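Complex shown without one protein chain; remaining protein chains in place.
Labels run A and B following the written order; every chain starts at residue 1.
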Amino acid sequence: MADYRQIMRDGIWENNAVLVQMLALCPLLAVTSTATNGLGMGLATTAVLLTSNLVVSALRNIISNEVRIPVLILLIASIVTLVDLGMNAFMHDLHKVLGLFIPLIVTNCVILARAEAFASRQSPAAASLDGLMTGLGFTLVLVVLGGVREIIGSGTLFSHASLLLGNSFSFLDITLIEGYRGFLLMILPSGGFLALGFLLAGKKWLDLRKQDREAEATRRAKIATINAMSDEEIMQQGEPS
Amino acid sequence: MHEPNQIKPPADSKPTGGIKQKMAYHPALLGGIALIAGALLVFADAGTKGEIAARQAEDLRASLTQVVGDDVHDNALLSDTIVLHAPLEFSDASGVKFYRARKDGKVVAAAFEVVGMGYSGEIRIMMSVQTDGTIMGVRVIQHAETPGLGDKIEARKTDWIKRFTGLSLGNRTEAQWKVKKDGGEFDQFSGATITPRAVVRAVHKGLAYFNAHRAEILDTKTLPGGPDAEVPHG
Partner (left out) sequence: MIIPPSSPHIAGPNSVQTVMLMVLLALLPGTMSGIYQFGWPALFLFLITSASAVAFEATCLKIAGKPVSFFCMDLSALVTGWLLAMTLPPWAPWWIGVLGSFCAIVIGKHVFGGLGQNLFNPAMLARTILLVSFPLEMTTWIAPRPFGTPQSLDVSAGWSITANGIPNLDAVSSASVLGHVRTEIGMGHQLPDILVSMYDPVASAVGSISGSLGETSAVLFLLGGLFLMAKKIISWHIPVALLGSVAVLAAIFHLIDPLRYGDPLFHLLSGGLMLGAFFIATDPVTSPVSSMGKIVFGAGCGLLLFIIRNWGGYPEGMAFAVLLMNAATPLIDHYIKPRIYGHEGSAIGRYFRQLKRG
């Protein structure tokens, strides 16, 4: 029985594809020059992940071990092609921007990794949830990274959001700093590396802080117990270490 | 390494395991899934083909409209074309496509794409020339120049590209078709000379080609539909 809560936590944060597993860094750095691009790429990848996990999980009993890799690749490639065709037809402007990177989702190692490590041995429900959550975790990083690079690099946030989400979402498209000259480095791939470095450091810092707090809480609980004990009990147990 | 597959342990293998152990199972599985996936893709392709073609035609029409205003012609630019074989430096190997704009059946201008080599790769430029050899409009439709420097060739950033309108080989000498740094009359941008130089050169070449092949480009006898041709909608 899969623990759905744990799947959600793992996918989005604790076992995040980028921040923890360090997978899929290539598309991550390539498309995150704006938050909108990050969001578009993230959602496309999420759609592929969800579908591929579902399909692989549904077929897991008939896929034999010997040919599983070619079968998985075939399934993933077909799903990506479907997404590519669909985006070209129905989100044409965004497809022009992301164009080259959509077919490359096939080579995104996160998808094969989830199919192989999770979906091929779990129920379709758990596998779909895992695909969705891993995809959302990936999207989260793409959007944050794209946002940071866009704000510092060109002073806007979610520029051209209406290309992706339709005109009703054009309010997302904000120019934060009027007349900003732009800091080109952040738009270039090297800026992606820099921003990712700081993002990883930020995650590490949050984790360490959490650890410290937990350690502190345990320590206080211990002190509280000791304070509550009588002298005889302490003598019996010896000095707490 | 797969010999053990042929010597199946009869007793303790599960029924499905037994099927999976058969040699024929793997190719059949792979083939079956390939067949299903292939069929799915064929359907998807058929379902989106029209939509994608329409979107692409829209893109093309959008860039054509930038250089050929709707008020100067009344025909469908996309269906009134002629392809000429141009030198390689000019465009891709298959030749240049000329879109002819007509008013009341008479050709008034032709639009075509030229390509310049900029600072970072190709700059695709759409330009339109009137029958007398005067430039009607020039727009950059795709480029990868440095943001903030070379991208001033975009019409939405500066008016630089509009400088070409009204120029012809007749009213400008060979020497004037250059950026100021090279002794011509076009502004370069501070910090970026290569980009404007590439655009000026490409437009100049395009104009020269138009002049040299004017008769072929404007030849009205080769046209298929004439002014009645329908605007494809998508």
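Observations on the model:
One rule holds for everything that comes next: a contact is a pair of C-beta atoms (placed from the backbone, for glycine too) under 8 Å apart; a residue touches a chain by one contact, two chains touch by 3 or more.
Since this is a predicted model, take the numbers as computed values, not measurements.
Panel shows chain B; residues 146, 148-149, 181-182, 190-193 of it touch the chain omitted from the view. By the touch criterion stated above, the residues of chain A touching the omitted chain are 181-186, 188, 190, 194, 197.
The rule we apply is simple: only the chains that are shown with their structure count from here on.
If you average the Cα atoms of chain A and of chain B, the two centres end up 35 Å apart.
Partner chain B is touched in their complex by these residues of chain A: 59, 61-67, 70-71, 74-75, 77-78, 81-82, 85-86, 88-90, 92, 96, 154, 181-182, 184, 187. Interface of chain B with chain A (complex): residues 2, 16, 20, 25-26, 29-30, 33-34, 37, 40-41, 44-45, 48, 51-52, 55, 58-59, 146-148.
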